[in-house]
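Encoded as structure tokens, here's the structure I'll be asking about.
Removed: one protein chain of the complex. Kept in place: all other protein chains.
Order of writing sets the chain letters: A, B and C. Residues in each chain are counted from 1.
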Amino acid sequence: MENKYIIIPERDLGVHEECGIIGIYSKEEKSLARDTYLGLFALQHRGQESAGIALSMPGRRISYYKNMGLVHEVFTEENLQLLPDSKIAIGHTRYSTTGSSNAINAQPVVFFGKHGRSALAHNGNIVNTGEIKETLLKKGHMFQSSTDSEVIATLINYLSDISMEEGIIQACKMLNGAFSLVIIAEDKLIAIRDKHGIRPLILGKRGEDIVIASESCALDSIDATPIRDLEPGEILSIGADGMKSILYEKEQKKLCVFEYVYLARSDSVMDGTSVYESRLNCGKKLAELYKIDADIVAGVPDSAIVSARGYSMVSGIPQIDALSKNRYVGRTFIQPDQLQRENSVKIKLNAFKRNIDGKRLILIDDSIVRGTTSKKIISLLRASGAKEVHMLLASPMVKFPCYLGVDMDTKEQLIAGYKTKDEICKTIGADSLNYFPLEELVKSAGGGPFCTGCFDGNYGVPINTRAGKFELE
Amino acid sequence: MENKYIIIPERDLGVHEECGIIGIYSKEEKSLARDTYLGLFALQHRGQESAGIALSMPGRRISYYKNMGLVHEVFTEENLQLLPDSKIAIGHTRYSTTGSSNAINAQPVVFFGKHGRSALAHNGNIVNTGEIKETLLKKGHMFQSSTDSEVIATLINYLSDISMEEGIIQACKMLNGAFSLVIIAEDKLIAIRDKHGIRPLILGKRGEDIVIASESCALDSIDATPIRDLEPGEILSIGADGMKSILYEKEQKKLCVFEYVYLARSDSVMDGTSVYESRLNCGKKLAELYKIDADIVAGVPDSAIVSARGYSMVSGIPQIDALSKNRYVGRTFIQPDQLQRENSVKIKLNAFKRNIDGKRLILIDDSIVRGTTSKKIISLLRASGAKEVHMLLASPMVKFPCYLGVDMDTKEQLIAGYKTKDEICKTIGADSLNYFPLEELVKSAGGGPFCTGCFDGNYGVPINTRAGKFELE
Amino acid sequence: MENKYIIIPERDLGVHEECGIIGIYSKEEKSLARDTYLGLFALQHRGQESAGIALSMPGRRISYYKNMGLVHEVFTEENLQLLPDSKIAIGHTRYSTTGSSNAINAQPVVFFGKHGRSALAHNGNIVNTGEIKETLLKKGHMFQSSTDSEVIATLINYLSDISMEEGIIQACKMLNGAFSLVIIAEDKLIAIRDKHGIRPLILGKRGEDIVIASESCALDSIDATPIRDLEPGEILSIGADGMKSILYEKEQKKLCVFEYVYLARSDSVMDGTSVYESRLNCGKKLAELYKIDADIVAGVPDSAIVSARGYSMVSGIPQIDALSKNRYVGRTFIQPDQLQRENSVKIKLNAFKRNIDGKRLILIDDSIVRGTTSKKIISLLRASGAKEVHMLLASPMVKFPCYLGVDMDTKEQLIAGYKTKDEICKTIGADSLNYFPLEELVKSAGGGPFCTGCFDGNYGVPINTRAGKFELE
Partner (left out) sequence: MENKYIIIPERDLGVHEECGIIGIYSKEEKSLARDTYLGLFALQHRGQESAGIALSMPGRRISYYKNMGLVHEVFTEENLQLLPDSKIAIGHTRYSTTGSSNAINAQPVVFFGKHGRSALAHNGNIVNTGEIKETLLKKGHMFQSSTDSEVIATLINYLSDISMEEGIIQACKMLNGAFSLVIIAEDKLIAIRDKHGIRPLILGKRGEDIVIASESCALDSIDATPIRDLEPGEILSIGADGMKSILYEKEQKKLCVFEYVYLARSDSVMDGTSVYESRLNCGKKLAELYKIDADIVAGVPDSAIVSARGYSMVSGIPQIDALSKNRYVGRTFIQPDQLQRENSVKIKLNAFKRNIDGKRLILIDDSIVRGTTSKKIISLLRASGAKEVHMLLASPMVKFPCYLGVDMDTKEQLIAGYKTKDEICKTIGADSLNYFPLEELVKSAGGGPFCTGCFDGNYGVPINTRAGKFELE
């Protein structure tokens, strides 16, 4: 029987953003929980495992709720009603993994320390967690979860003898890696972007309210107007006496370029560049670079549809959909046949047979991670009558794992880690295969510089920091 | 504060398909529940309120499970495992309304009658239900739900003295309106399309299995190959001795043209015409008919994206997205602000401000029902910088309610029922407004003839059948 | 290892009441749903599978909610709030079986028939359902559940040409068996007790409200005062113009005597006799009949504790508990060890070792059905040091199944159906075994006459009614 329909196991997708964060400061107590909820809902694509909201209360107390599940599953009308009015709110949404269903890992982390109750939400990945943890363990600290966030909170509290702001500055200097943070501390909302600016963080306002979020689409969702992106190494402290900005340390900005390729929502504008435009430009440039004699050009939904449009604009080859995505695919899905197919499927694609039959096809996808999905898609297209399938990628070869907050596979699992372009082409069964050059990707994303570690191994930060310069005295 | 973000209450969408159905016949007992589940999952867009599966068992018994919810919510792995192997399966998915949360209305209807246990799943709307019910009530029958399906089942059973097939033929002759049915009756799978073929129904096979479904995308989902659409008035009876076709009555085919405009999934092929192609052709023709001096053309996601592409192909005006749809929007959604906004919101759209700002825009949508959504969208686009918004519809003016299985608003609520084109243009705030002529719609959908009742009042069947010619003696 | 702790599978208990019912009539619309809920909660011991409430609405409509689960699981605050104010309410709770988890069998049955919408709740068992169903099937009726209640509703509607009251009278005359009914019909609350009064039904009032319930404890729960039990064959019709009583047919009352032994709550008063007193008297009489040289007397909790007290009062032998029951035992319980123990356990008993050790013990239980539980209990007591265990039963030998609404095992499973008293004594491992004579049970329960079918085969009604005298013309 022909394979006319494919089911893609979640892990094949290979790439997951870790988290989305949001923080809101208001001069008056009001129902910030609902605004935070809406903002998290707009950031849902950055994490589907858990969601949480923490609110400042008078007397440095914190009211919070967090649990496993999608934003609208965690926060029912009943739950939201239990959350009080507040002046400061932070929210967090976390990506979906299999098995780690312990609510203990959900964020924000709420803790009672030297300066009363605080709460912290984190997007990114700290590369020297091990060392910090070891040092803190020696100091007699203990940890109840396996998250970076708890380590960051412990470190900040440890260093906060004078004030939390001081502790935060000291902690930021010790943390290596990618981190965007929102913190409720001492009646202030504090927002931080690491010194390389690897993860995005944007500042906006709505009337007199200040809003901080991972992406501008979250600002849009609550009618807030973007002001500017946080600077690398910037600590924004927002309180009753206004907003104060500190640069705890500044290095060249190295925003993760994969945000433009796949992670961010296309209606976000990140460090000045529209994600949508970067994807459209990518398609246009691909058309200049790779002139292919074909009948139609199609993108793999959803992320590569825009690039295919750009390709069509420049090449004149009509953009016709080749694949349909079932928009009801959720997180839980019954195994259709336990014997023949694979577990834990996530996405269902069907071929537009009438669009494909007898056609020579250019297929654009955002990236190839393991290659298994591409292989299945091309096999499906051929079974649906495609005469030729020319594969174009909107990104370079993914050869290196990410250590800075994106859950990619290990190097052994990355097909470009151990195969040449021609070998990959053969493996996935394409007639031709071409990647988007890194320098062009950088250009289409606004010029950079960027962290391009997953493509060329040049991470924004030194990854091996084992050579212990970290000391807490 | 500007309205930069809109939330659209579900009822504003105005149009709902009633149901999706599927039936499978296998010569050997096997796990048809899982196949039926996958088929229903592919038909989820036709109904999100409830889902159910019924299976034939030896001795004319029926095993079944149905409940409120989406297909993957109703059928957990646990539920599916409880359903036994079977030779015949039927499945049903029903659209979402507010309030009627009683599982009693879920389908398939399973009943014990003259010929043992049977099960029936229905898509459509019977226009003479009232009369039939009245007559059956006089005969002493009672009804436990408010569905047409229970009335059809009661009527079939009443008329089945000789055999269920005979009862089904007699019942079909009495039923006026739109109905596609799959029935488990006397160890057979029986599939029926009304004499006008108003609702779609397609026949396929997978090896030796016979599969019947509302749309071809459901066949694709279980690797079944489409054979042909059922004829108007055809009763297909599939049993151990093969497949038998009867025409209980034949009239001119009058498939609902709105299936192409909005209801069907674009990867389905219906009565020989690709839904995708019909939408693309519509866009191309719109470009011929309405030459507009604009910078970009955009479709309202998801259904009008393809039409916008067609417009771009012919006009040369670049297709650039104007609106982003949050793909996590589910059925339940917290009220963001109980005081200011509206209940029961369903869809969230954000504007691509950078794509729009300063631009003259052509916006294509599939149809205008109440006009409230269009008004909000145009207001959002203007707030995002659009200089001009020229609205094009992929369908004619919706002036009449549907009585044949689509849940549109009443005539009083249809904006084209009481306003002229120019008035509507003004109401929704567009710079210009143009509709797709009915004759062009018919052409782009393959030529017809179609039921075009919602556009011109010419329904496939006489709607007012009150003048009681119905008699059961 | 000694067996010091036992787990008793639910089915070993052998006896289940079918249902509890309640009906309330108020002159003014008010929140009867909450009162009905409280009444059902007091009747929870009569059925744990499903619960439902139906309410009359203006225009002969019915609002209802029913589902699988305990009363407080089915009716959350949210569900109750959705139920409107009303003048008439009926409620039903159904006993727990394994597997039949289809909500379609939950009651009340709500149906639309000759006189608009009606609702019906039933406690009992009709012995000629088969015939009635057959006849109705021939008339062209169909059935969607496997309950007697749907058959009764169909029959009543069939016979209701003139009025529902007339239909109810005719239907009652045709129904053989045990039935207590509450019905919402034509703006009236109608309550019926079968001509033998096999199942209980009591009338009460609260201010101007009329309340009907299976047991007086349900009246107590809503501050209603008992007036009297319904007469055998009585049809009470309560409407805007007051209460009307009809005797559709009267025969000698034959209330199920097992209600006093086990089924009813001890704080109920049934047909004038306190259930508590009947159990206490039973214990006293047992002490007169069976003088045993023992150190302590103990009852198996909960039902036999009162009988043990009676025994102690007369004999002077101190009542000391021998068994402790974990009051958190619910309906779902994990299998403690899938290999060694039994599935679907329900009750957990622990021995009071310090009370038992070295003692000669009289143990009183309400009845022996299969004997497996008694065997386990005696083994537990011996392992805990009991020197002698003399078993006394608060009822005669259970030799015959019940056909009238109690779910006992079949005759083959009843240990007294195939073993003598001495054989049973040996099987369960007791030092002596004695039963309560039937004539004494009858006396202690107020004199009767009663249905004593499960003890002597003399049922209140002729059980084999197959010889088809039933005709509907």
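Going forward, a contact is a pair of C-beta atoms (placed from the backbone, for glycine too) under 8 Å apart; a residue touches a chain by one contact, two chains touch by 3 or more.
Fair warning: this is a prediction, and the values are worked out from it, not measured in the lab.
*Asks:* Indicate each shown chain that the hidden chain touches within the full complex.
*Replies:* A, C
*Asks:* Would you indicate which residue among C:Q44, C:S379, C:Q413 or C:N458 is in contact with the undisplayed chain?
*Replies:* C:Q44
*Asks:* Hey, which of C:M243, C:M313 or C:I463 is the one touching the hidden chain?
*Replies:* C:M313
*Asks:* Determine which one of A:A42, A:L80 or A:A153 touches the chain that has been left out.
*Replies:* A:A153
*Asks:* Looking at the full complex, which residue from C:C217, C:V261, C:V300 or C:M408 touches the chain that isn't shown here?
*Replies:* Among C:C217, C:V261, C:V300 or C:M408, only C:C217 touches the chain that is not shown.
*Asks:* Need a quick check: the contact residues on subunit A for the chain that isn't drawn.
*Replies:* Residues 64-65, 67, 102-104, 109-114, 137-144, 146, 150, 153-154, 157-158 of subunit A touch the chain absent from view.
*Asks:* Could I get the residues of subunit C that touch the absent chain, sorted low to high?
*Replies:* Residues 1-5, 31, 34-35, 37-38, 41-42, 44-45, 70-72, 75-77, 80, 206-207, 217, 220-223, 265-267, 269, 274, 276-277, 280, 302, 306, 309, 313, 318-321, 324, 326-328, 330, 332-337, 348, 350-355 of subunit C touch the chain that is not shown.
By definition in this document, only the chains that are shown with their structure count from here on.
*Asks:* Using C-alpha centroids, which chain lies at the maximum separation from subunit C?
*Replies:* Max centre-to-centre separation from subunit C belongs to A.
*Asks:* Can you give the whole-Å distance between the Cα centres of subunit A and subunit B?
*Replies:* 36
*Asks:* Suppose each chain is reduced to the average of its Cα coordinates; what separation in Å results between subunit A and subunit C?
*Replies:* Each chain reduced to its C-alpha mean, subunit A and subunit C end up 59 Å apart.
*Asks:* Multi-chain contacts in subunit A: which residues touch at least two other chains?
*Replies:* Counting only residues that touch two or more other chains, subunit A contributes none.
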